[in-house]
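Here the complex is missing a single protein chain, while all its other protein chains stay put.
Chain naming follows the written order as A, B, C and D, and within any one chain the residues start at number 1.
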Amino acid sequence: MLKQKNAVKEFFRKVPPLIFIAIVWIIAVFLIAIFHKFIMPQDPVATDLVNRLAPPSFMGGDQGFFGTDALGRDTLSRLIRSIYTSLTVAFIGSIITAVLGTIVGFIAAHFKGIVDEILMTLVDFQYAMPFMIMALLVLAFFGNNIILFVILLGIQGWMRFARLARGMALSAQEDGYAVAVKQLGATPFRIYARHIFPNVSNIIIVQFTLNFPQKIIVETSLSFIGLGIQPPETSLGSMMAYGRGYLMSQWWMAVIPGIVIFLTTLAMSIVGDWVRDNLDPTVVK
Amino acid sequence: MNSDLLTVSNLGVDFLTGGRTINAVQKVDFSVREKEVVGLVGESGCGKSVSCMAILRILGETAKTTGSIRYKGTELLDLSESGIRKIRGKEIAMIFQDPVTSLNPVKKIGSQLIEIIQLHSRLSSDSARKKAVSLLEQVGIANPADRLKDYPHQLSGGLCQRVMIAMALAGDPNILIADEPTTALDVTVQAQILSLLKRLNRERGMATILITHDLGVIAENVERVFVLYAGLVVEEAPVDVLFKKPAHPYTQGLLKSLPRMTDDKERPLVPIEGVVPSPENRPSGCCFQPRCSRSTEICLKKQPLLESLGSGDHKAACFHAEI
Amino acid sequence: MHITYFLGKIARALFTMVLVVTFVFVVLRATGDPAQAMLPEDATQQDIEHFRSMWGLDKPLYEQYGVYWLNILKGNFGQSYRDRRPVTDIMAERLPKTVYLMTLSIVFAVIIAIPMGVKAALNRNTFIDRFTMGTAVFGFSMPNFFLGILLILLFSVKLKILPSSGSDSWKHIILPLLTTGLAYIGSYSRFTRSSMLSVLNKPYIRTAIAGGLSRNRVIYGHALPNAAIPVITIIGATVGRIIAGSIVIETVFAWPGVGRLLVTSVGARDLSVVQAIVMLLSITIVTANLIVDILYGILDPRIRTKKGGV
Amino acid sequence: KQEVKAETAKITTMNVAVPALPEPLTVGASTTQARYRVQYNIFNNLIEFDFKGTKGFMPSLAESWKRIDDRTLELKLRKGVKFHNGDEFTAEDVAWTFSDERFFGEKPIVGHTRARGYWALFDRVEIIDPYTVRIISKDTDPLAVNRLSLPQFQIINKRAFQEAKSYEEWSNNPVGTGPFKVERFASGDQLVLKAHEQYWGGKPYVDTLIFRSVPEESARIAGLMAGDYQVISNVSIDLIPTIEQEKNLAIEGGPIASFLATMFNIKKPYMDVNLRKAMSLALDRELIVKNLFAGRTKIPNGINDPGYADMYVKDHPYPKYDLAEAKKLVKKSAYKGEVIPYYILNDYYPNEVNVAQTMVEMWKAAGINVQIEIKENWAQVNADETEGVRYFGMRNTSNTDTFGDPAGCLWRTYNKSYDPYKVLGWRGPLVDEFMELGKVLDTSVDQKERYKAFARMLEIYDEDPPGLYFYMNLSISAKQKSIDWTAYKQVYMYFGPENFKQ
Partner (left out) sequence: MTTGIINLDKNKNSSSIMQIKDLICHFSVKSETMFGKKRRLRAVDGINFNVKKGETFGIVGESGCGKSTTAKLVLNMISPTSGEVLYRGLEMTNLKPAKWRALREDMQMIFQDPLGALDPYMTIGKQIKEPLDIHKIGIPRERREKVIKILASVGMEDYMYDRFPHEISGGQRQRAVLARALILEPDLLVCDEPVSALDVSIQAQVINLLKEIQKDRGLTYIFISHDLRIIRYICNRVAVMYLGKIVEEAECGELFKNTAHPYTKALIASIPVPDPSFKKERIILPGEPPSPVNLPRGCRFSPRCPIAIDKCRENEPLLEDKGNNHKVACYRPGEL
């Protein structure tokens, strides 16, 4: 217990201020997502056609902090709701990506030979099939619903995890702790689940922090071609795509979600880099 | 005293990483005379490499170096960046422990060698190439002209170390620092390299600082020894004195813990109990005190200084040094 | 480099391509009837049947598939239902535009990003580094459409110095180039930075410094060539993705390239066009990968003898 | 000062930015807006409708026409009309345009017989002499004249068609009699038209007319502001103020002859007549038009338009907004709060997604739970089906007035071969009556009788609604103020000498 407390203290002492701010931002954004139901000042889909396109209050509007959109819906509430949807979609998507990729990587590394060949061909296939096109095809043809959408986002980038996990597993098999445990008589499953996975997890986490903001961005691009989250549900990407038409008149409609995306991505990248620099398992201090 | 070519005194190195300060070298004093081979010996992490890299100022920005390093009367720590660059390779050259990774993997060894040669002399590329061939010949590489076209990964560890030595010789330095030049190599190759270094010292009159943790290598190759422990020089002596009459309990312990070819097999080895303290939690007083059988009150309080023990050449930093 | 290694790679690449095309074929045919997409919603059954028989859509799927490949082997990529023109003609018209825009963007980004990344690595945790990081993240986190419109508003509407959209003159390329370039600069400079950082710690850099080399010589002569490999990888990846990467930009700037064609063709179920583009796309990616592999070999002699690849 | 200069400076090239260009270019290949927008600049009809004013049907390539009998219409063709390729326009070209081989047969070269839907009664063309043709219908066709004004029936050059190496070649480089001829066409990029010097209506006022495909609205508006384009189409309502702020820009256009509407899936058990009526009553159309359309469009009284002249049922009631009544009807209905999936396309019609979301909220107020599902194309809207019942509870549609007569709108879109009757379960005695009345519209030449039938059909639509109508669709364009060009009450953008001068 005491040791843990110290670890936390140590953590705060070691963390540079910039990283600290980034972490605070990420936590804040996640808290907003989790508690969005309680902090949204208004129903994000309730329209009010009389008070539409109101500017933010700091620009003289009287319809809520960030004003209202083209249907008179409260922008702040929609922003909060968007943070929730975007983060959920990106988060679940990233988890799917990481799990899928890691498992495929491990399987390929373990069975080698033909299994490896097949799985790596699949990886090649995914590389050769840009995600945007995959999304375009799948969503355009199967119709868009949130589950399909999340699964699709889950596919984005899995091959990077697969290659990473495979590479790590292969090198772990070659020498070191995995060989040591194997020769103790451990089953392959045990080796992967108890040893290789915890060791790879660091790198997976770093990859995760890189993949996560990517998902938000991918969602934004999909919204642009009309394949993102569907109205009246909203997301950061669809808010931006929706607001882009108003850049000449009500610029804040696109800029506000844009800032949220930018800051979140920035914070994630900063933290991701920092984690990578500091948690490199090969440099055990 | 014989004229000192290089004098390192009161050297301290701190690393500032991740908001912490690591005191890698506490207080190191040593000197090299002309044409002399000195040895720095000590266990892993005691600060051998850092001390030597501090001389050439190649420790990077996180390192803070204090003390004084005088080469031919010039204070190296005060030199400008371009000033120290004229020392590097030309006056003092260094070779490193792991020869294969110490060579640039994407460049042919010829071009790496010639680059250094041209840097230190105004040779045309043709004559630089000739010099490169002759250098490789000197370090005992067969078919040197062909080897120039090879990449480091195509050479064995022994050959890479020879190339490193050739690169170090390219500027005709006065001092060669060899940082564990043989630890990564096979036993038979190690013997080759060490005899090469000996020959070069003899033929070129180049002073050499040989860093190693292997007391055997020290015994066979150097004239004067500095024993390091936890960032401190704890003993300094001519080689035969050190092995015959080690004064510091640490040195004595090291010698006892070695298995020897002449030993009785049934005699258990006598290790030094305990472990080297990490730079972050060194004990108070004498650094060696927790592992020392002779330690007394005073050892807990004060770090002993390196002091002469009768004969001027033999010094030890111990309150209970055996004379 | 092993010739067999490369033959193997090429074979696998071809196989991958076949896989991609098959996937697209199946998705396209299995999920939507082009007759329905192409014809107005009140088209009669007769119209639909006529359309199907005209384009061979009434045949069983495997037959369509076979015919498709047969035609490709004959160099016939089919006809666009919509344009009623041979796909090859359409591509000949569109592809150069995309290639022109995207190669320039990549070149532009490389020229800016690599020195920027090096500078950031050398000045780690300073303002320069933070600034680079910020720009980089801005570049890739801001959607292209947003940046693009901002640039149009600034340079065309406010300053009136550049045309807003279209592709008629060299001036037209500047804004799309800036927009895509910025996104690429983001990822390239970050890769350069981190790759430089890891190289700068390598023992051979210490050797170079200890030999007395100047700072610039160490950085550009020794560190950068070693740091180039991951950077090449990411550049290769963007080269492979020029078509997919240009979808949004082409739409915003009314740039008549393949990216936009792809979106409209998918919407219209213009099968032959979609398939041709996807095939082209996988060829680009696969070729880009191959080139990257060869570059690896050139840049890193170790890979020539190892079983290289990323 | 600058403005004056702009007004005096003549332009030789007109740049028009549109969201998309047709593919291919030729007549009759499809019925998209993109096609209609540009088509009138290249081709002419035999008879033209006055989209600008109230003149009704006007001579074009036909100078005059008369009915010979119930089934025959005789047209005197204009003499001295030159095609783009220099050919003289004759009866041969008319006959070819309407031939089975090209258009009306079982397997037409055009690919599909969309045109037939607009003229199911067409039989054949008879050439009387080079400048006289007779158009013969299968049955009495009161609307033959109207139909001749449709964009599907514009006249093409027979020789050019037949000499083209393939239909494909022809269709991307067609030859007509319009004020502009095709110079270069790249469907994803631009359509470059050159003035047709020998145009029978006079020489156009610009040498070059370029339609540019600029899908992104912001880019179109920015281009207009920057002076890259003289005219742009498809401006959304909310951006009108932005454009109007600019001194040198002006808005053109307004409502067009098209009713934005929905179709109910009456096969759904809950979709009974009470619910359908309640859904109409729950909508505050005025509020929508006022706020989401800045009052720029209007609400019709039934699928019924003043443009019908003597067929317009002036007294037909406007839709009511009565939330209380709506709630009452919901209570009475079989509806128990089921989710009603509402399929729409992504802003296929201007502002549609916004309107839909607003309406969902309005329905919510009446206790009706509608959920929007955005589909990518019509195939997706219609495809889903289990046991003969489509998934949607409601889908969007628009009922376009094709030729100024209810037969071209209400009847064309709600006849037996259209979805509400065919697949969506719009049945019953009233519906049977509706179908009977429709036949009168089609075949009677007695306008009084037709009027009475139409008025009753409108009532039936309200009593047993197969769908909802909301407001008139609109098409907003914008231009440099100095450009003397007006928008039609249609999506067509015409730059011939009649509509653009300088």
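By definition in this document, a residue touches a chain if its C-beta (ideal position, glycine included) is under 8 Å from a C-beta of that chain, and two chains touch if they have at least 3 such contacts.
Here the structure is a predicted model, which is why all the values come from computation and not from measurement.
One chain is left out of this view; which of B:Thr21, B:Ser195, B:Thr296 or B:Ser311 touches it in the full complex?
Touching the chain that is not displayed is residue B:Ser195.
Kindly state which of the options B:Leu40, B:Ile272, B:Cys287 or B:Leu309 is in contact with the chain not pictured.
In the complete complex, the chain left out is touched by residue B:Ile272.
In the full complex, which of B:Val25, B:Val239 or B:Cys299 touches the chain missing from this view?
Checking the options B:Val25, B:Val239 or B:Cys299, the one contacting the hidden chain is B:Val239.
Since one chain isn't shown, list which residues of chain B touch it in the complete complex.
Against the missing chain, chain B presents residues 43-44, 142, 156, 158-159, 186-192, 194-195, 213-221, 239-240, 243-244, 253-255, 257-261, 263, 265, 268-273, 275-276.
In the complete complex, which positions of chain A touch the hidden chain?
Looking at chain A, the ones touching the missing chain are residues 175-177, 179-187, 190, 194-195, 198-199, 201, 281, 284-285.
Everything that follows uses one rule, which is that only the chains that are shown with their structure count from here on.
Cα centroid separation between chain A and chain B, in whole Å?
Roughly 50 Å separates the two chain centres.
What whole-Å value do you get for the distance between chain A and chain D if each is reduced to the mean of its CA atoms?
Centres of chain A and chain D (C-alpha means) sit 45 Å apart.
Going by the touch rule set out above, which residues of chain D reach two or more other chains?
Residues 218, 222, 376, 380 of chain D touch two or more partner chains.
Could you list which residues of chain B touch at least two other chains?
Within chain B, no residue touches at least two other chains.
Give every residue of chain C touching chain D within the complex, in rising order.
By the definition above, chain C touches chain D via 32-33, 36-44, 46-48, 50-51, 54, 79-80, 82-86, 93-94, 145, 149, 152-153, 156-157, 160, 163-167, 251-254, 256, 260-261, 264, 267, 269.
For chain A, which residues are in contact with chain D within the complex?
45-47, 49-50, 52-53, 70-72, 139-140, 143-144, 226-227, 230-232, 244-249
Where on chain C is chain A touching in the complex?
12-13, 15-17, 19-20, 23-24, 27-28, 31-32, 130, 133-134, 136-138, 140-146, 149-150, 153, 157, 190, 194, 240-241, 243-245, 247-248, 251, 262-263, 266-267, 274, 278, 281-282, 285-286, 289, 310
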